[in-house]
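Data first, discussion second: the structure below is written as structure tokens.
Complex shown without one protein chain; remaining protein chains in place.
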Amino acid sequence: MLIFDHSRPGRTATAQLPAAGGSLDDLPANLRRRDAPALPEVSELDVVRHYTRLSQKNFSIDTQFYPLGSCTMKYNPRACNSLAMLPQFLARHPASPDETGQGFLTSMFELQEMLKDVTGMAGVSMAPMAGAHGEFAGVAMIRAYHDARGDTARREMIVPDAAHGTNPASAVMCGYTVKEIPTDASGSIDLAALRAAVGPQTAGLMLTNPSTLGVFEKTIADIQKIVHDAGGLLYYDGANLNAILGKVRPGDMGFDVIHMNLHKTFSTPHGGGGPGAGPVGVAERLLPFMPIPLVLNENGFYRLATEADLPQSIGRMSANMGNAGVLMRAYVYARLLGREGMHRVAEYATLNANYLMARLREAGFDLAFPERRASHEFIVTLKKLKDTTGVSAMDFAKRLLDYGFHAPTTYFPMLVPECLLIEPTETESRETLDGFVEAMITIKREAETSPDLVKGAPYSLPVRRLDDVRAARELDLAYKPTA
Amino acid sequence: MLIFDHSRPGRTATAQLPAAGGSLDDLPANLRRRDAPALPEVSELDVVRHYTRLSQKNFSIDTQFYPLGSCTMKYNPRACNSLAMLPQFLARHPASPDETGQGFLTSMFELQEMLKDVTGMAGVSMAPMAGAHGEFAGVAMIRAYHDARGDTARREMIVPDAAHGTNPASAVMCGYTVKEIPTDASGSIDLAALRAAVGPQTAGLMLTNPSTLGVFEKTIADIQKIVHDAGGLLYYDGANLNAILGKVRPGDMGFDVIHMNLHKTFSTPHGGGGPGAGPVGVAERLLPFMPIPLVLNENGFYRLATEADLPQSIGRMSANMGNAGVLMRAYVYARLLGREGMHRVAEYATLNANYLMARLREAGFDLAFPERRASHEFIVTLKKLKDTTGVSAMDFAKRLLDYGFHAPTTYFPMLVPECLLIEPTETESRETLDGFVEAMITIKREAETSPDLVKGAPYSLPVRRLDDVRAARELDLAYKPTA
Amino acid sequence: MPFIPHTEEDVSAMLGAIGAASIEELFDEIPPALKTGKLKDVPDGLPEMAVARLMQERASADGFWSSFIGAGVYEHHIPAAIWQITTRGEFYSAYTPYQAEASQGTLQLIYEYQTMMTRLTGLDVSNASLYDGASALAEAVLMAVRSHKTSRRVLVPKTVHPIYRRVVDTTVKNQGIELVELAYDPTTGHTVLPADPGSFAGLVIPQPNFFGVLEDVHAMTDWAHDKGALAIALVNPTTLAVLEAPGQWGSRSNQGGGADIAVGEGQPLGAPMASGGPYFGFMCCRQAFVRQMPGRIVGRTVDLDGKPGFTLTLQAREQHIRRSKATSNICTNQGLVVTAATQYMALLGPQGLAKVASVSHAGTVALAEKLAAIPGVTRAFTSPYFHEVVLKLNDNARDVLRALRAQGILGGLDISGWYPELGHAILVCVTETKTAADLDHYAQHMERILSKRREAPPCAYKN
Partner (left out) sequence: MPFIPHTEEDVSAMLGAIGAASIEELFDEIPPALKTGKLKDVPDGLPEMAVARLMQERASADGFWSSFIGAGVYEHHIPAAIWQITTRGEFYSAYTPYQAEASQGTLQLIYEYQTMMTRLTGLDVSNASLYDGASALAEAVLMAVRSHKTSRRVLVPKTVHPIYRRVVDTTVKNQGIELVELAYDPTTGHTVLPADPGSFAGLVIPQPNFFGVLEDVHAMTDWAHDKGALAIALVNPTTLAVLEAPGQWGSRSNQGGGADIAVGEGQPLGAPMASGGPYFGFMCCRQAFVRQMPGRIVGRTVDLDGKPGFTLTLQAREQHIRRSKATSNICTNQGLVVTAATQYMALLGPQGLAKVASVSHAGTVALAEKLAAIPGVTRAFTSPYFHEVVLKLNDNARDVLRALRAQGILGGLDISGWYPELGHAILVCVTETKTAADLDHYAQHMERILSKRREAPPCAYKN
């Protein structure tokens, strides 16, 4: 039932309406609305009941194990939510003077400093509002750097074939053309291909490390040298930062610019798809180009930097200061973890991934890169199972839902056939991982003995498998009552 | 799975532990605990996930229509929760000086005054923490009154047979014997029986009006005169106050003392069985006996009354001031409703009940008192259905759960066989009531055509019908791991 | 109309179905003379926005204080997760779990709660909670009398919280039960057991007692049992992480000795102080007394398919079935607060609860030492104490506390009125929420106040 099905003309949630009356008689008649917008007309109980019940139709970290590779679905501490939502924080207008927000700005400044430390970068701006937004900012800074030097022939961005789709898309948004380079059999970048690709046209290389294949680029020192020697800059896609937090820093690997996904590594909520936060960190030479605002500390007085402070800035990314409330949650998380906690993140995320990989291998699952360590995630390929039983990675994933586990990422990275990209995160217990292995084994057995059972999954959810093709072909994007 | 099943030795939710260490070396060894209590050893995620999932196994107002007769399951406005839980309110120690709680005490005083107004009583104390606690306080005041006058022979409390079980139980706790009087065929108190019952031994009469049969005692003026003429006092059980709020006041009907269930009429949450609040209101002559504390207004300074203010008080009911946070929720509710809202409560609760009664009658259900108006609730009796199909009120109730409706109250009041006591409350919409009628009709048809289907219900809940007999016979009240 | 969904069309259609001309007609069984006119003392309704602003202003007026008051209610850290989950609609807006199949969330939670409480207290069974600690004690007194065949006398030490004793008195006085007050030793603060108590049904044993002093619970338990009476433990659940469990009290606890009933205030387990409630009382007892226990109880059983599930049980004791013969008139528990407490105990665990107890205690010891070093402050008792301490002042306690309050400090509870024999006495408590700087801040101002030094008057605002 849609909220519109509860609607009745004239019904209202009266307590939510202002008591006073207001006149609009001073407005020109032709600019006033002729027909009231057909929003739902419902009671407060209708709303509370409808959306409470809707929420129950979701899987979430708070209710299920969620080993979605590359998404870092770890526990979102509840304190981060309640402390970021203290009434005074919520009540502050973003254009209020800095004097009225020293509590907020102090927190923001300290977060900036911590992010610099954990990434090994010289500066951080928290303006970008998502990972892809951070990518855009990062690439725009690379371009601003080259342009400022008059090095305007560099119009090509190198991207490995295993990269997130956002990498090439962001590069294009900055006016670059994309050159894709291949991955070798061990899951590493093909150094020869990279050497062949670089040149005076190279603006930079965008790299995820550990890569989306779940393995660390062991030749990162060589990669760095090849790109820098060619005059390009090195971009770090922070999607997998959780895998190395406190173990190795992008700045120390020689990256010039990095974005972080705070909704991954700093455990801010995914919220059904956002809001996230995508701060960017930069090496010394990119400092002048950082997006504004960022927070400055002037002898203990904190203020937002403006165009006057960074005249070469790539500019502004949002009307205000990014997703401030998300940043506040990340700040609380960082304070709760502290130094030791930061060091532990990668350690236990990696322990969990390698344990799960070992157990699945033992249970007869094929690994995409059996000779490699898992980082915080790893890839199982179901190609053989598909060939023998017809059960695909998608079928397998849907069946996992019936067992109360969210599915791993499927069909990404695209270069591994029938793949499941599995990321358990550090906040899950051994018992939970064992339960997941049990379910994987059971489904494998089902696939071998009753493949149709698996192909028809899921059975226990609010809906059975949905027709995506129809969704795209017969577009129904807004409810229209059949009169 | 129990929380204990997640427990592993040494696991903790570290962020919740104080950082500092503490020594206990100064304590005598023989008073220190030898074995640590076997509380669960779990992570924060374990707790969040376990209890979030448990919550999803409940029906609640926020998720289902809940027409539980005599319980007034209406919408609990969310603002009542958040405003009662403002950080400063939560942080205040109850033994703090009144000077540090004027915001709190002002609210409490204003609530007291509003409760006086809506009940027509001369004084209100909010010390009792539940309806039954209020009953105890009310009867104790009746006893204190008679005792203070030296009228100590009055040791009998008259209670109608339809009364809530708490009435006789509370009377007994105050040292009274209980005399039960019958109900006549129309659902009213048998006046002749009442006349015969009163005498110099009569301490008072406890009455619910409208009664638990869902009808108003039309002869309340006569009842009042009979009891008062005999020297007894009149107790109003406020369980059904929602039925008459703003329409008729207990004080105007001649009641001497009343308790209110704020978790019914003032919509504070039921919380899975509490906490409630059971303020008592009294007529002039019982003012000196009110339980303490209550809130006094001394020229705009609010303070809690003590024994010094009410030397004849029946005393204290709790270590502090009752369920203060519940009272705060009731206060917010009262301010949201305001005067007009109070008048509307009974009107729309009664409209909904009579509408539902009319529709069910039309659908062929037998009413217990077909000649009477419903108050805010009414009784359907399934005796005929039981006789013809074997399907009991309990079976019917369980089957309603499968249709997504909480069951009405069953087998109460006990004098109507196979009864369903149905109270829709004023906050439910006509569409919801219509949906309930549909389900009732469907189940009736099922009972007539496939009675075993109904007898086996429910089918769609986390468990099927539970074995209550075994629960009481093979007591398992605490988890003991089978080693 | 706030919270009423009816449109005009709804009303007329519904009246049509009923066959009534107006809503007013539905009240035609009420004698017209009795009907209410306009209410007088209820103001106009306000939109949520206005009420929110009003309440925020009142909350701001009440402010935050650095509080060192304990006396049965303790400021402990409450993990953020707890009330976010507790106020989920499915817990918050559910009724008593009478329809067990539709209430497995609440029922399983209570079963877990009962289990945790039996483990904390070392007793066999627990109910689903009572109103608060004081009323739980009153119920324990009634239960002891019900269980004891002959005596209606119960011994209550003067070291039990004075208000608890009043609540017990209010609750039991109309049932012909005699409460006998036991004195305390003015030097040690321990309860003195009378040489010739006469027959009695129960002895209340507070641990720690109201003064924070640790009683010799083993001797008291044995003594009560020797006299054929029940031992009723009155305990703070936080301290049970490190102090001996009531079920283990006495020299014969391994032969079924130990306290027979344990009750107490559950507030320290995750309930905000909130000017007094809602909290919950807990009650545990030995298996032999389970049918005398008041309040709701949840049991584990199986469903039609043999699958485990939970349900209210032993309802035959209760008022809705036994009416005037019921064990008590209680028909609720403090469900929502128990929901929070269960999560609190799970989150803290044995390690965490022990740490809360020991850090709080260490803070109290540190503060007591700082304060007792100030001229004019002395400890009232010589015995070991836990987590709370009585200090005697050489100045009027009320005035001293008021002077501290001007600095934002609530320095403790003035107990001089209840215990005039102690002179100017305050009960002071430290919990894990206080830092070393907080203790120093308190001690510095106490020293200044008692030495009568003036400070430049600050703003009218506390700082």
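Note that the chains are named A, B and C in the order they appear, and that numbering of residues resets to 1 at the start of each chain.
The definition used in the following text is that a contact is a pair of C-beta atoms (placed from the backbone, for glycine too) under 8 Å apart; a residue touches a chain by one contact, two chains touch by 3 or more.
Because the structure is a prediction, the values reported are computed rather than measured.
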item: Chains in view touching the one left out; value: A, B, C
item: Chain not shown: contacting residue from A:A193, A:L287, A:L336 or A:L453; value: A:L336
item: Residue touching the undisplayed chain, where the options are A:D184, A:E347, A:D387 or A:E448; value: A:E347
item: Hidden partner chain, touching residue among C:M1, C:I23 or C:A80; value: C:A80
item: Residue ranges of chain C at the interface with the undisplayed chain; value: 47-49, 52-53, 56, 60, 64, 77, 79-80, 84-85, 87-89, 432-433, 459-461
item: Chain not shown, touching residues in chain B; value: 8-11, 14-19, 42-46, 48, 52, 77-79, 81-83, 87
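Operating definition for what follows: only the chains that are shown with their structure count from here on.
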item: Rounded Å distance between chain B and chain C, as computed from the means of their C-alpha atoms; value: 21
item: Cα-centroid distance, chain A relative to chain B, in whole angstrom; value: 48
item: Chain B residues counted as touching two or more neighbouring chains; value: 11, 15, 44, 46, 48, 52, 56, 61-64, 75, 77, 79, 86-87, 336, 427-429
item: Contacts with 2+ other chains: residues of chain C; value: 1-6, 10, 46-48, 56, 79, 81, 85, 89-90
